[in-house]
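First comes the structure, then the notes that go with it.
Left out: one protein chain. Kept in place: all the others.
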Amino acid sequence: MSNQTVETSLRVRYAETDQMGIAYHANYLAWFEVGRTEWCRATGFTYRDMEQHEGIYLMVADAQCRYKAPARYDDVLIIKTKVNSFKKRLIVFGYEVLNRASGQLLATGETTHTVTDAEGHLRSLPEKYSKFFEG
Amino acid sequence: MSNQTVETSLRVRYAETDQMGIAYHANYLAWFEVGRTEWCRATGFTYRDMEQHEGIYLMVADAQCRYKAPARYDDVLIIKTKVNSFKKRLIVFGYEVLNRASGQLLATGETTHTVTDAEGHLRSLPEKYSKFFEG
Amino acid sequence: MSNQTVETSLRVRYAETDQMGIAYHANYLAWFEVGRTEWCRATGFTYRDMEQHEGIYLMVADAQCRYKAPARYDDVLIIKTKVNSFKKRLIVFGYEVLNRASGQLLATGETTHTVTDAEGHLRSLPEKYSKFFEG
Partner (left out) sequence: MSNQTVETSLRVRYAETDQMGIAYHANYLAWFEVGRTEWCRATGFTYRDMEQHEGIYLMVADAQCRYKAPARYDDVLIIKTKVNSFKKRLIVFGYEVLNRASGQLLATGETTHTVTDAEGHLRSLPEKYSKFFEG
């Protein structure tokens, strides 16, 4: 299984803050998805093409995030993404979110995905893509 | 042209606030869209069916919002939606957002829509739907 | 401990869909927060007042969602919210999301909250509010 950890960075937007003065917690799931997109690209394929050309989707079946310290507007965050578990029908990604300036770990998370077609029916990940997960 | 004004209400979510302690300004465009959806339903059809069954889309070509007073978490808002202008290829909706408790006008806005198919090609709104706009 | 289950309903917005044609998974965390807000109101207090008047915040420490079936634009959802565990410094809410028309269970979830002040320092939930959780 691929043990590649891919790092991507993003800056917290004003739109992502809430009245507590910190990044709203649901945004971390969207940031995880940014991490997945970049994991795919760094590993050798684009998630966009997999959807468009193969009709293969990684449907989110479960998402979990543990929040350790807040992210704030204009902070640059590092999203570290790796594959925690891989089967041809079930993929688990793991994430760490860090503050780039301080190195502090802000959150950890995990998302579980089933492989489906556009209608949501279970599929097996084609060899063309599974090779990237097998490493 | 239909002169029906449709009112719908919604409560400001924590997710919609920003660190200024007020509802983030981009949310008003999503609220306008809630207003359009309810305008359609109240007038006699559902926007969902028009997309799914007819392949007709009201693509946003222009959006404008003027902000007069802030909305805050847990405020109940009234969205008043009406049609400002109607042609079979171009529809303009107008909106007012009010605080339900105080009656204060918080924002006004307008969105302009072209009628398209799923690929974004210009279409003419079928009679089945145009009759609702013609009033 | 309170065993009250509070139901609230909401309609999926176009803004909440993604290109898979279903509600984007991060929105469920925002819907859970709508559920919490209404749990508080139904139980006897408002989360807004607790923040504004007491300076007490329920900081999200952990969030988890399991997705069983998709929600789609214009679907009406029922959010069922209850308290899974209560201590004066740590509160766990549990959620079920159902499609109102079909009764189908779409998702289940849980959020864990620490009680803090505005600066994020741990606090103990004042008696004024803890009574509602103790039931």
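All chains are identified by letter, namely A, B and C, in their written order; residue positions are counted from 1 within each chain.
The working rule: a residue touches a chain if its C-beta (ideal position, glycine included) is under 8 Å from a C-beta of that chain, and two chains touch if they have at least 3 such contacts.
What you see is a predicted model; the values in this text were computed from it and never measured.
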item: Residue among B:S9, B:Q64, B:Q104 or B:S124 that touches the chain left out of view; value: B:Q64
item: Chain not shown, touching residues in chain B; value: 19-20, 24-27, 29-30, 33, 51, 57, 59-67, 70, 118, 120
item: Absent chain, residues of chain C that touch it; value: 14-15, 17-22, 24, 26, 73
item: Residues from chain A at the interface with the omitted partner, ascending; value: 11, 13-15, 30, 33-34, 37, 46-48, 73-74
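Following the convention adopted for this analysis, only the chains that are shown with their structure count from here on.
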item: Distance-maximising chain from chain A - centres being C-alpha averages; value: B
item: Middle chain, criterion being Cα centroid separation; value: C
item: Chain centre separation in whole Å, for chain B relative to chain A (CA means); value: 33
item: Distance between chain centroids, defined by C-alpha means - chain B, chain C (Å); value: 27
item: Mean-CA-position distance for chain C and chain A (Å); value: 23
item: Chain A: positions in contact with at least two other chains; value: 19-20, 24, 26
